[in-house]
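For this view, one protein chain was removed and the others were kept in their places.
Every chain is named by a letter (A and B) in the order it is written, and numbering of its residues begins at 1.
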Amino acid sequence: MTNMPDKRAAEATTDADQPPIPPRKEKAPLRARVENLNFYYADGFQALRNVSMPILDRQVTALIGPSGCGKSTLLRCYNRMHDLYPGNRYEGSVILEPEGENLIGPDADPVLVRLRIGMVFQKPNPFPKSIYENVAAGLRVRGVRNRALIDEAVETALRRAAIWDEVKDRLDGSAYDMSGGQQQRLCIARALAPNPEILLLDEPTSALDPIATAKVEDLVQELSKDVTVVIVTHNMQQAARISNRTAFMHIGQLMEFDETSKIFTNPSHPRTEAYITGRYG
Amino acid sequence: MAFTSSGNLSSAEMSTRDAIGAVNRAKRIDKIFAVGGILVMVIAMGLLFALIGDLVVRGLGRIDYDFLTSFPSRRAERAGILSAWVGSILVMLTTAFLAIPVGVAAGLYLEEYARKGWLSNIIEINVSNLAGVPSIIYGLLALGLFVYGLDLGKTILVAGMTLGLLILPIVIVSTREAVRAIPRVIKEGAYGLGADQWQVMWHYIIPAARPGILTGAIVGLSRAIGETAPIITIGALTFIAFLPPAPVSGDFPFINFDWLTDGFTVLPIQMFNWISRPQADFHVNAAATGVVLMALTLSLNGIAIWIRYRLRREHHN
């Protein structure tokens, strides 16, 4: 664990001359696609302008762009978080593949959407309950009562979130007694426990210190072996390190979407280049 | 300012001297204000504590086992408050049972469900107005609606319902405040797991708001326990020398609700009754009842304040 930063440093040196992630799963199947998506907040502000982009199965897709560009707004369309606040309005479609179901269609139920797509938030937000109950929360929501099943799912989720070893002896302790980084991995475990089809991460490391950030980043890469991940980040290095695909957004528009290596080495849009080289944003 | 004839002083010196004078004057007024504030507080508090002390001195000696276990009597030295405190407890139980669930539900609705609009505006103004309606008006409402309209009689049930309506705004307002204080991220986290609105309320919002709701409920109940006017208005008897049937019994089904339809008296009514007698001996009884009543309401409020204090400390950590 303590050698993690060194490992990262070693990786970083090799990152310079070759793409950060081997371009595996190039022909990954489509998992979701956004088509001509417009989004308006209750006050009439249009936060997304005609966005269209795919999400590929079991890949990490990063959404980057300057603050206010609409990346978090886009992320929260996937699980219809915007429906919690009256007056917000979607136009267009968010299609979940392979069923081809429109998540923002007139018959789509936001609660059902959230049962399929998990989310981790910017600030760690564990519930004021025990560690065990935090991870079990999603299962309880789904009416699971079988204790053995819950025990097993809690352990699996905590292991997948790489926090099992740290908490296995205090599962009944309060989640608030953990460090911020542990809390965020607990929240990831909580989202993973019910086996979501897509996992949304909204700037999950923005409130964490560098060591905790490194752990979460490793975790995300590990997860993409069997979960589709969409991550919003304000940190370009992070996007470069952990994502397969990157979308660059600007004032509600999708400027560029491509393989991460392409975006960071040879962006086709001058705005993208300006942003990733730090000349603006 | 310019009353000093200062022909040989430069204007700069003069204004400095004026400024110093002004500052000193301000300091004096500040002192007067501070002392005045403390003085007023000491006078008001001192008066109240003197009155309470007087009550305790006159009443405390009268409180003994016999006083707590005897029925009221025409002979002051033999009278007690048994039926009154039993009645108070039963009425409080009924009030709590009715007002807390309804108040919490209404508070939840207003804070979490209601869309901003004319209807929620009306309900909001309403609750705020109800909080300020004099208690005796609730008594008239209960008299017209429960006693004569629904013919429920002058019973524990009616008293409980009346006081329940009376403290409803308190429970609603404290529920709303407690719910509003729950961080948005907790709510979003629960919704993000796929919980629907009721699941979020039941598993997350209500548990997180529980201390705040509890505080409001206790404050409400402590107000209800001291309320006299609405109980008088519904025509509660003041001389009750019997107890309602016990709510718990040894036979199946162990719990019965016959007591709900019984006549009753409560502590403040008993106290009022004794104050109204001309004989000084009864005034001692009244003081003793007042001590019991004060002990009840103050300890209830003390608990509420303690819960709130602990809650605030938790928030700081």
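The rule we apply is simple: contacts are C-beta pairs under 8 Å (C-beta built on N, C-alpha and C of every residue); 3 or more make two chains touch, one makes a residue touch a chain.
Just so we're on the same page, contacts and distances are computed from a predicted model.
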One chain of this complex is not shown here; going by its UniProt record, which of these names is it: "Cytochrome bc1 complex cytochrome b subunit", "Spore germination protein A3", "Vitamin K-dependent gamma-carboxylase" or "Phosphate transport system permease protein"?
"Phosphate transport system permease protein"
Candidate in contact with the missing chain, chosen from B:A96, B:L141, B:I182 or B:A209:
B:L141
Which one touches the absent chain: A:N36, A:S52 or A:N195?
A:N195
Residue touching the undisplayed chain, where the options are B:G37, B:G61 or B:P183:
B:G37
Give the residue, chosen from B:S15, B:T69 or B:S128, that touches the chain omitted from the document.
B:S128
What is the set of chain A residues that contact the non-displayed chain in the whole complex?
109, 111-112, 115-116, 139, 142-146, 149, 153, 193-195
Absent chain, residues of chain B that touch it
23, 26-27, 29-30, 32-34, 36-38, 40-41, 43-45, 47-48, 51-52, 54-55, 101-103, 105-106, 108-110, 113-114, 122-123, 125-141, 143-145, 148-149, 165, 168-169, 172, 194, 196-199, 201, 219, 222-223, 225-229, 232-235, 238, 268, 271-272, 275-276, 283, 286-287, 290, 293-294, 297-298, 300-302, 305, 309
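Simple rule for what comes next: only the chains that are shown with their structure count from here on.
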Report the inter-chain centroid distance for chain A and chain B in whole angstrom, where each centroid is the mean of the CA atoms.
49
Residue numbers on chain A that touch chain B, as the complex places them
79, 81, 84, 86, 111-112, 114-116, 118-119, 121, 123, 125-128, 137-138, 140-142, 187, 190-191, 194
Chain A partner, complex, touching residues on chain B are 115-116, 183, 185-196, 199, 203-204, 207-208
